[in-house]
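Notes follow the structure.
The excerpt is restricted to a subset of chains, each kept in its original location.
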Amino acid sequence: MSPASRYAYLGPEGTFTEAALRTLPEAATRDLIPMVSVPAALDAVRNGEAAAALVPIENSVEGGVTATLDELASGRPLMIYREVLLPIAFALLARPGTPMESIKTVTGHPVSQPQVRRWTAEHLPDAVWESAASNADGARLVQEGRYDAAFAGEFAAATYGLEPLVTGIHDADDAVTRFVLVGRPARPAAATGSDKTSVVFWLRDDHPGALLEVLQEFASRGVNMMRIESRPTGEGIGRYCFSVDCEGHVQDRRVGDVLMGLKRACEQVRYLGSYPRADGGHAVERPGTTDAEFVEAADWLTRCMDGRG
Amino acid sequence: MSPASRYAYLGPEGTFTEAALRTLPEAATRDLIPMVSVPAALDAVRNGEAAAALVPIENSVEGGVTATLDELASGRPLMIYREVLLPIAFALLARPGTPMESIKTVTGHPVSQPQVRRWTAEHLPDAVWESAASNADGARLVQEGRYDAAFAGEFAAATYGLEPLVTGIHDADDAVTRFVLVGRPARPAAATGSDKTSVVFWLRDDHPGALLEVLQEFASRGVNMMRIESRPTGEGIGRYCFSVDCEGHVQDRRVGDVLMGLKRACEQVRYLGSYPRADGGHAVERPGTTDAEFVEAADWLTRCMDGRG
């Protein structure tokens, strides 16, 4: 298979990430390659071994989030081309024939634990939790007989020869994980009218109000932030970069204007792409922020400089 | 004389405005025409009867300020090409031979009164104040014998056949009036590096924080406001426009960006010109706001849209 036909993803097989990847129509015609970690999946793209990689970026049950944010913020540039939202519900997987009453040890990725804690306290009050390197790895350890049951996606049952004792487990209603399809930088797809733009920025210095000033760049153009996360830069306590998703496409004038504002106001900015929103939502345009108004203002300025304002 | 050789000014002869106009080198070769009011002076320009008009705009001792602001904000557009700063000191003018002790009535423009009140209380505690239509008109009324003495510019003495009993009168130290030379709209003179830009804007609506949002357009580009004055729009109590001077020239990218921001954010904007600062001061450039950084940000955005960010 050629690299162009390969999509990498955060493995092992049987993770929610694989399930998310399989919701993409083009996945049917690609070779799906499980990778050991988010960095490994993204490096496969950087090195040309895969055309793209699907990794969790938000609210993950598998711990990929900070790794994803950090990887996108550093190293050779990558861009986001798609997002996938996957409702999260766990199944309790055990070896076939295991009765609920016999379950004394349960496992799963540490990040999954808080998402099933209430359920476990109620239904398996005496079970001991042991962390595994991934939910799928927990399933494998159950297969090997090391633990009695694993919390994982129901789809992982077949892979590891287990059976789901209970399905649809999730302490929080509406829990969902967001994944992004990442590739090498290229021209973003055209705006669809329901788009999202991702960017990472590093503040110029940490004077009081530095973050405030940068957020003002968004607010002053009426561009709604949908996500903001701070990440340590690794240069010592108190130094952060910020990862932000905002409504709109780089081709929208107000979004382009925000990006230029960030570029001027920040120590560094990395544009991570503009891509269709999985929720299909639309930005509310505040008066004064439409493309037409941006063009009109630029024309007016030209006239002013010409004495015809 | 052709209209091109005529400069109008707020008269009558002998006002501080005339004195300010005569500080301009080109005034020596122009026909200086006193006008009855600021509107009349500016209409002379609008109608082509004068090439330019000098009118007081700030801290005036003759009441021209609000009339000037309102006239520049409405009617056919005009532009500011120069500013003149004139230190203000009054002389007490009386008919030749008048002893201080005999002064029972003093006159002057109502706006002048607070500027000489303390001096008057000390030196002429029993004198009665009567307002005149202008300081020069007060001098004329003294000439006609209606009042005993007038507060006016020392230069007005000759015009009205009076003599200065006292000079250098001013309650506040460092009082100064600012005048502007106004002409029909044309391409502003090139940036000198020590420039000022004037603009009037009308807020889109009066929701809490509307003014704040607009001032943010200046602050976010590090453009310092040097003057802000609110003026009622005449559309009822609580409706204002704002007249602002800021540092820099329309050709400075950050100033142009502010103007475009105002254009988008406001109901209406009127650009009043960019011209050399009379005080010779220079703007401090905040990091991220130089022309080079604006160009760099625009180039970067182009690269982002092209997949080369």
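Lettered A and B in written order, each chain numbered from 1.
FYI, contacts are C-beta pairs under 8 Å (C-beta built on N, C-alpha and C of every residue); 3 or more make two chains touch, one makes a residue touch a chain.
Computed from a predicted structure; not experimentally measured.
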Where 2 copies are displayed, count of copies in the complete assembly: 4
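Just so it is clear, only the chains that are shown with their structure count from here on.
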Superposition rotation for chain A onto chain B, Cα-based, multiple of 5°: 180
Partner chain B, residues of chain A touching it in the complex: 77, 79, 185-188, 204, 213, 216-217, 220, 250-251, 256, 259-261, 263-266, 269-271, 287-289, 293-294, 296-298, 300-301, 304-309
